[in-house]
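With one protein chain withheld, the remaining protein chains of the complex are depicted in position.
For clarity, chains are labelled A, B and C in written order, and residue numbers in each chain start from 1.
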Amino acid sequence: MSNGEKTPTGFEPRIVAFFCNWCTYTASDLTGISRLIYAPNVRVIRVMCSGRIDPQFILAALREGADGVLIGGCHPGDCHYQEGNYKALRRFKLLKRFLNRMGVEDERIRLEWIAASEGDKVQKVVNEMTEQVRKLGPLHLAPIATPEAFEHEDKQELVAAGAEGESS
Amino acid sequence: MSKPKVGFNWLASCGGCEEAVVDLEEAILDVVEAVDIVFWPCAMDFKKDDVRSMADGEMDVCFVNGAIRTSEEEEMSRLLRKKTKILIAFGSCSHMGGIPGLGNFYSSESILKSSFLESPSTVNAEGVIPKTETKRSEGILTLPAFQETAKSLDQVVEVDYYVPGCPPPVKLLKDAVQAVLENKLPPKGAVLAPDVAQCTDCPRQDTKPEKLEIKEFKRPFEIEIDPKKCLLAQGLMCLGPVTRSGCDSACMKANMPCTGCLGPTSRVKDFGAKAMAGFASIIDSTDEEEIDRLLDSIVDPEGTFYRYSLPKSYMHAICTTMRNGSGKKGA
Amino acid sequence: MSGQNGNGKTNGSAPRVGVYVCHCGINIAGKVDCESVAEFARNLPDVVVARDYKFMCSDPGQELIQDDIREHKLNRVVVASCSPLMHENTFRKACADAGLNPFYFQMANIREHVSWVTKEKDEADKKAKALVAAAVHRVRFHSALEKKRVDVHPDVVVVGGGISGIHAALTMANAGKHVYLIEREPTIGGHMAKFDKTFPTLDCSACILTPKMSDVKNHPNITLWSYSEVVNVDGFAGNFKVQVKRKPRYVIEENCIGCLQCVEECVFKNARFDDEFNENLGKRKPIYMPFPQATPPVVLIDPTQCLRFTKGKCASKCAEACEKNAIDFDQKEKIEEVECGAIILSTGFKTFDAERIPQYGYKKYANVYTSLELERLVNAAGPTSGEIKLRNGSTPQSVGIVHCVGSRDQKTNAYCSRVCCMYSLKLAHLVKERTGAEVYNFYIDMRTPGKGYEEFYDRLLEEGNHFIRGRVAEVTDWAMSPEEQGKLVIRVEDTLIGVPRRIPVDMVVLSVGLEAHDDADDVRRMFGISCSKQGWFTERHPKLAPVSTATDGVFLAGACQGPKDIPDCVAQAGAAAAEALALVDKGFVELEPNTASINADLCCGCRTCVSMCPYSAIKVDETQDGEKSIINEALCKGCGTCVAACPSGAISQNLFTDEQIFEEIEGVLSYV
Partner (left out) sequence: MRYLYYPGCSLKGTGRAYEESILAVFKKLEIPMDEIEDWNCCGATAYMAVDEQKAYAVASRNLALAERQMDSEEIHVIAPCAACYLVLLKAQHYLESKDGQGKEIRHALKVGGLKYQGKVKIRHPLDVLVNDYGVDKIKEKVERPLEGVRVASYYGCQIVRPYAEFDNQYNPISMDRVMTALGAEAVEWPLKTRCCGGTLTGVVPEVGQRLSYILLREAKSRGADAIVTACPLCQFNLECYQDEMNKRFMHPVDIPPVYFTQMMGVALGLGERELGLQRQFVPLEPALAAK
């Protein structure tokens, strides 16, 4: 756990979080009320429901310099608006597939269901994600792939492999 | 008053946009009547020097189609920008990067390698790859440089208006010319097409089900398409809801789904992301595994959602920032 | 960065932003350099004035904003302080009082999200600045909005008819409100009806509860639905629709006068079925009244036992005996719907299942009882008429009371159940008084904070009760000496003298803790509130909003919110009633204007949005320009799901427009 400790490498990721008003934002307030210290790298933007989160927001955050994006919503079945979180899930899953093919590592984009009572989960998730993104370093995309790679049946795997090659 | 001076130029493009001009048919005569065409390398013999010799702002309007991929295209764009009062990006490629923009999924090096060395139809025993300078006994031969990415016109110079489409619908071109002639242009930066999405004039509009909910995505060749029914309701990835209207639903009338060439409406910042938002939304499932299975049926999501707009996408902005090593603001 | 001056939209004039950084005493200032945050804010786009102040929510703090609005002609305000869920309304009101539309306000949460959760000061500064920048960026694109007023239905629903629900219902009924009291069991009264005496005053539980129960029955403003459960809740504060399942008693409630002739005549001559009200220590017939003072005083038939249902035929002597023709074997379950303005949840608790700790021998050894069973044994109306007897009919000579069973235990419940020490003392006293037995209390700590509680403990000590400090390891019938023969042996480490002891007793009483109901999670889901991991319903704020919940109009009373004794339950029920009355009497609620709307000129009629709306607020409308979607604003709850889905950006949501969120993203990342 990072517990807000800085690493000597000097790279501090910036993570933008979109939290739903009813569960995860309330949970993150509870984290505060409980004085649970966590990594300062996450900045929260409040929306009424995770269903409001437009994939454009996530890409915009990455474009503006975020190294990761965290989405927090109510647990399935608990959505204040019945099923907004499922809609968030569908959009998230599709966007994630796309980002994956574009060479953005899985750990950078995370969706978590956090109930209003789970202040400790906010701490855990933020620390964990900060640590993972810190390890990945600043957002770097896979180098532009080679055409052969894309002709291959399993593009995804090769793109990912390309990313690995670049970072080493 | 003298006739307005008009120019047309093509950059990295297929020539389809020029066809669109020719598609004006008889109306082209009216255009020719009304304006003075001072530059149109596709149709008449003009040299770069002809443009160079113009005074700055001498042209009234210049229509530029095609993306920018080579140093020459970039140079021409800058030159024309100087010489014309109004610069109009004409067609999807100059508007958003278009089909040449899909090349940005690959590095320039790999594109050259693939085109000149590895493509099955190429015979190139010596392995010659075009270089910007080649020394010959006669002297130094030069070629324009192949740049790292393809760009839209407004990523190189300031653009005043956009006429979208691949190719732009004749009506949009006519209206644009009309607007120029009548000096009835909207505020700068506008896309000269309706700001409402395709479904609005789609002949299949009435056949939409009460709720759009999709259980499987299909590709056109996989099903026999019902020529009357809403294509989305048939599970086809019709990008009509994301795409500006202005083509009079040409593809839908030809029984093919919209691929999004007219680009997004003015409210949408990233065509592909918004398309993903829309399509993911109408997936009819709350079960994780089923959602995954459904998403599996979307073949080539990046190509589908960013067919015409990759260089203008947020992702591309991230790509190029990273590639230039320019880092992040305030980081 | 595109945040040049004058970028934002306003009604006519350019945005002029005022930024106020709150110290919150040292809550924020102890970690964040508020002055430097204000200094930083001064250089943000369109910021005209930026200040820091000790307590922004105080009167002088609010006046500071109001003066600046007037003096500097501010048309946007940002306060960086606590969570918007805490004080957004305070500051919106301050803005409104100074003549600024309250929605030209934005809050940056630098307490809960920064100072309280960040270790390093410089990191806290950075994060606070980022959040302030986001708020400034965003607020420039705010627009003037109006809150929508909706009338409040004057009736109230109380769910759960224990002492909390009874008290809340009576309080509101006395204030002239019509109350629906809904109880799952056949009678109201809850746990309190089972108790003999109450601590520490030892006044008789029935004597103080029964009058209140009959008040409920007779109150013209109370509709009592016992044997009924809420199955669905719709709507929002002021206008709830509550669906109630009324289970069949096979007795027509209106006709039954509670004469019990039917019970007398039942073909089962002897009572032979376990009596739930007596914790299965007594027996009853298939047709029964739970206890003499049951309210409503109406019998019911258990269809799993009555021959008419199990065998399909019976002489049906009960029906014959009933002069009021109240017996109706064909009664069916029915669903009724009531409308109300506010809901009070007082669903209570269940006791810990002692079988979960097998080493204490409950259900294994006959003479291991739970405290609730002992309550019934000492109760004069109980199965033994108040005589404390073992299963074999003899009177115990020694009794061991094991505290903290299912409480303060990492393996079961970590929390303290709050009432067990005191009720154990009460039971110890009653056992000693009635039987003269030696009574041993095994406790971890004696917790007796309360009026007269510690004094009661002193009294018990003087009475000669034994107190052994230590958590009981095991209850066993394995005798190691002749004295232990035939007894239950309590093995415990006496931590005051540091010696393991074996205490042989005739009777073991397990002081079981309080737990949330098994279906607490379903209930809270139905009412749109949250509960803790243990299942206790969560109040809106642990200190300042102890009876409100995350859902406006739903209030909490009693032990469903956490373990409580009777006085605390009643106090909270009174508070909940007052809160509900305040809402209902106000007559209207104001709704956040965060609804979505579709610009008909921009809508292409693709229908992507239609299936998004969980409230069916989006309909397709035929217009001159073809089909368009329209949102019925009265039905829209403002989740924004349709906005995210709209492929052409024709829908926008007040307070959460695309533009505002894009600006917030840019702001949060552009500077630090």
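Assume contacts are C-beta pairs under 8 Å (C-beta built on N, C-alpha and C of every residue); 3 or more make two chains touch, one makes a residue touch a chain.
Fair warning: this is a prediction, and the values are worked out from it, not measured in the lab.
For the chain excluded from display, the touched partners among the shown chains of the whole complex are C. Touch with the chain that is not drawn comes from one residue among C:339, C:409, C:477 or C:552, which is C:477.
For the options C:358, C:436, C:452 or C:542, the residue in contact with the chain missing from this view is C:358.
Subunit C residues in contact with the hidden partner, per the touch definition given at the top, are 357-359, 364, 474, 476-478.
One rule holds in what follows: only the chains that are shown with their structure count from here on.
The geometric centre of subunit B is 58 Å away from that of subunit C, both derived from CA atoms. With centres defined as mean CA coordinates, subunit C is found 33 Å away from subunit A.
Touching two or more other chains at once are residues 612, 641, 644-645, 658, 662, 669-670 of subunit C. Among all residues of subunit A, those that touch two or more other chains are 14, 54, 56, 60, 64-65, 83, 87, 91. For subunit B in complex with subunit C, the touching residues are 195-201, 205-206, 208-213, 232, 240-242, 245, 264-269, 274-275, 277-278, 281-282, 284, 329-330. By the touch criterion stated above, subunit C contacts subunit A in their complex at residues 83-86, 109, 111-114, 116-120, 123-124, 126-127, 130-131, 134, 525, 528, 530-533, 538, 542, 550, 594, 612, 614, 637-641, 643-645, 653, 656, 658, 661-662, 664-666, 668-670.
Subunit B makes touch with subunit A in their complex at residues 104-107, 110-111, 113-114, 118, 268-270, 272-274, 276-277, 279-281, 283, 285-286, 288, 291-292, 295, 298, 301-302, 305, 313-315, 317-319, 321-323, 327-331.
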